[in-house]
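With one protein chain withheld, the remaining protein chains of the complex are depicted in position.
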Amino acid sequence: MNLSKKRLAHIVFESNDFASKTFDLIILVMICGSVLVEVLDSVSELHVRYNILFYSLELIFTFLFTLEYILRIWLSTRKKKYIFSFFGIIDLLAILPVYLSFFLVNTHFLIVVRAFRLLRIIRILKLGRYLSEADFLLSSVKASVTKIQLFLFAVLTIVLTMGTLMYMIEGPESGFTSIPRGMYWAIVTLTTVGYGDIAPSTPFGQFVASLIMLLGYAIIAVPTGIVSSEMAKRRSPEHHVSTRTCTHCGKDGLDPSDHYCRECGGPLD
Amino acid sequence: MNLSKKRLAHIVFESNDFASKTFDLIILVMICGSVLVEVLDSVSELHVRYNILFYSLELIFTFLFTLEYILRIWLSTRKKKYIFSFFGIIDLLAILPVYLSFFLVNTHFLIVVRAFRLLRIIRILKLGRYLSEADFLLSSVKASVTKIQLFLFAVLTIVLTMGTLMYMIEGPESGFTSIPRGMYWAIVTLTTVGYGDIAPSTPFGQFVASLIMLLGYAIIAVPTGIVSSEMAKRRSPEHHVSTRTCTHCGKDGLDPSDHYCRECGGPLD
Amino acid sequence: MNLSKKRLAHIVFESNDFASKTFDLIILVMICGSVLVEVLDSVSELHVRYNILFYSLELIFTFLFTLEYILRIWLSTRKKKYIFSFFGIIDLLAILPVYLSFFLVNTHFLIVVRAFRLLRIIRILKLGRYLSEADFLLSSVKASVTKIQLFLFAVLTIVLTMGTLMYMIEGPESGFTSIPRGMYWAIVTLTTVGYGDIAPSTPFGQFVASLIMLLGYAIIAVPTGIVSSEMAKRRSPEHHVSTRTCTHCGKDGLDPSDHYCRECGGPLD
Partner (left out) sequence: MNLSKKRLAHIVFESNDFASKTFDLIILVMICGSVLVEVLDSVSELHVRYNILFYSLELIFTFLFTLEYILRIWLSTRKKKYIFSFFGIIDLLAILPVYLSFFLVNTHFLIVVRAFRLLRIIRILKLGRYLSEADFLLSSVKASVTKIQLFLFAVLTIVLTMGTLMYMIEGPESGFTSIPRGMYWAIVTLTTVGYGDIAPSTPFGQFVASLIMLLGYAIIAVPTGIVSSEMAKRRSPEHHVSTRTCTHCGKDGLDPSDHYCRECGGPLD
């Protein structure tokens, strides 16, 4: 690899000097721009008026993203690894829809794939500052995964039982036309969203629904408790109990970074 | 009990080798399958089209569950204990409805009992990994039971008072036709579900409702606080019970930092 | 005061032997019964059918509560203090409505006063078990009072500003007919109740509403955080720092249950 290619790779992949930060910023603006165009294009009044403008911008953004994609493959030292990496696939998904739309008639579903473009913003956020915080949040969530799985399983059991119960009590008159709809209602209620599109109308149904709501009240405390305690644990230093002991006086609980015993002053290994 | 029966009992009751894990997995798939059939059967479009298929599957699942139930009774060394245990009753409830439906005309209510089938999945989850986590969650909830009872009592007092108040202020025009309906509204509001099927329409009613909502805002913090603090407490290493035991007097639960037994004063290793 | 009167006072005011506990239980059942009668009486179908039964029960309960009230005054050593105490007023309010209804025509508002009867249940709950837990909850809430006041003030400022804003943006077409109604909507939204009786319909109104919801999302964390951290603080064992010290080596922080010093092995008193 010659020097200018190495320099270009630095600009594209790193973000620690002016040139590479500017490159990242341009990509960020382009991603936000292309997402905005798609969002605005879905509003029918705007679609009618700015149809051609939106389509042109779409093509321009796609062309630029394609350039960036090719650039990244060309600059990668391990091309295969990049192409099949998480961000490599995201980058491909961000440009593919437009090319497919030239060949396909029903382009309706491509809009979702385009929504994945926003995921690319994550790439830009490697600005250091956020990373340790994100790490902290992710590791808190990861450590809680088994507990949250267990919790979700409990919620699903409640949802199934309650959905079936309300389907039986209320029947199709109140909108409980099937067990799946009853389960949908149970989720809407347990999560305290409460649209009101399906609501119990019989006194007994309202009584059972009240029980479910109070249950949901108690249940909402559980994930919060899990995450809170996990974060609190990660936070407080008391939880890295040291077992290091002074060989002279036997004093334990010494920090691994200590050089001398804080009890007798003897040197530590 | 001969050897092959012993082996069979191991497969059915344990889950620590290939054969017994496979047995558990088959039961798990059957439970999920039977629940799915019931859920889908409740959708009227699917009921019309796949009526016979669903009924056949129902009969097959019930037959297999019956086999399993008889197998479990036959293999139990203490049959009575199994039959009247929590899981024994669940297993019976899971097969009874279909047999009853042969004799009864109104089988509508049997559908709920069948929903209890899902509870059988818990049996399968004895796979070790989840148990300590479930134990943790359950013990956190158990330790909070008196506090949560107290909290629920406070909530019910608020619900009764507010339901009566709103019944008086709003009257039947806004849907507050009786105190129980007013209480139903108060629960819907306090839990922040908010269907909107009953909502205050007079300015004074809306003012009182606003107060209830702000109260609910403060109240929602309480169960979360209870569970969080309970979990945080359980988490902290002080609760990791030590198994260090004095070789002189047998006193256990000694700190790893102790030099002498705190019960008998004998030196510790 | 003679002995039998003293014994009667013990039964009425205490709850530590069979007779006094039975008395408390009878009062508890009567309170729940009278509340239930009132709740059921408000349901028009039941009112039509059981009108006379409900009224008779009402009179009987009121007569019994009157007896109890007179008994309590007669048995009190400091009568004035009881009459003007919290429970003394509650006891009077519980019987007054029925007597007033003999003289007044519009007895509609008396129903609320009767709802206060439930407050009398608190008296029964002096069974010891709950008290320390209630103390814990109350002291947690008390310690957070200034923080919660501050929080409520912030919420009201947001509600006033947002209610005015939405009143201006949406106008009467979407139900925002006045600033108070806008504030009612803001409370319904911020507390995540969301009836949907008033909802923004213009795109800009929906955008502002979205901001309010996300704000509410962040805000809901604050009271929970306050109460949780207050409870955790009260909970954690680090706050019951032991001051027990070994008389031989001066090692402190020993458990009250230790018999020998864990530092030097010397016997503790």
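The letters A, B and C name the chains in turn, as written, and every chain counts its residues from 1.
Convention: a residue touches a chain if its C-beta (ideal position, glycine included) is under 8 Å from a C-beta of that chain, and two chains touch if they have at least 3 such contacts.
What you see is a predicted model, and the numbers here were worked out from it, not measured in a lab.
**Q** Given that one chain is not shown, which residue among A:L28, A:L96 or A:I148 touches it?
**A** Answering carefully, the residue with contact to the hidden chain is A:I148.
**Q** Which residue among A:S76, A:S101, A:T146 or A:T191 touches the omitted chain?
**A** For the chain that is not drawn, the touching residue is A:T191.
**Q** Suppose we count only contacts with the excluded chain; which residues of subunit A make the list?
**A** Here the touching residues of subunit A are 35, 38-39, 42-44, 108-109, 111-112, 115-116, 118-119, 121, 125, 129-130, 133-134, 136-137, 140-141, 148, 152, 155, 180-181, 183-184, 187-188, 191-197, 220, 223-224, 226-228, 230-232, 234-238, 254-255, 258-267.
**Q** Just checking the interface: what residues of subunit C touch the absent partner chain?
**A** Within subunit C, the residues that touch the unshown chain are 146-147, 149-151, 153, 157, 160-161, 164-165, 167-168, 177-180, 183, 189, 192-196, 199, 201, 203, 206-207, 209-210, 213-214, 216-218, 220-222, 224-226, 228-229, 232-233, 236, 238.
**Q** Considering the entire assembly, which residues of subunit B contact the chain that has been omitted?
**A** 192-196, 224, 228, 232
Here is the rule we go by: only the chains that are shown with their structure count from here on.
**Q** Of the chains shown, whose Cα mean is nearest the mean of all protein Cα atoms?
**A** That would be chain B.
**Q** Can you give the whole-Å distance between the Cα centres of subunit B and subunit C?
**A** Computed from C-alpha means, the inter-chain centre distance equals 28 Å.
**Q** Using CA atom averages as chain centres, what separation in Å is found between subunit A and subunit C?
**A** It comes to 40 Å between the two C-alpha centres.
**Q** At which residue positions does subunit C touch at least two other chains?
**A** Within subunit C, residues 192-196, 224, 228, 232 contact more than one other chain.
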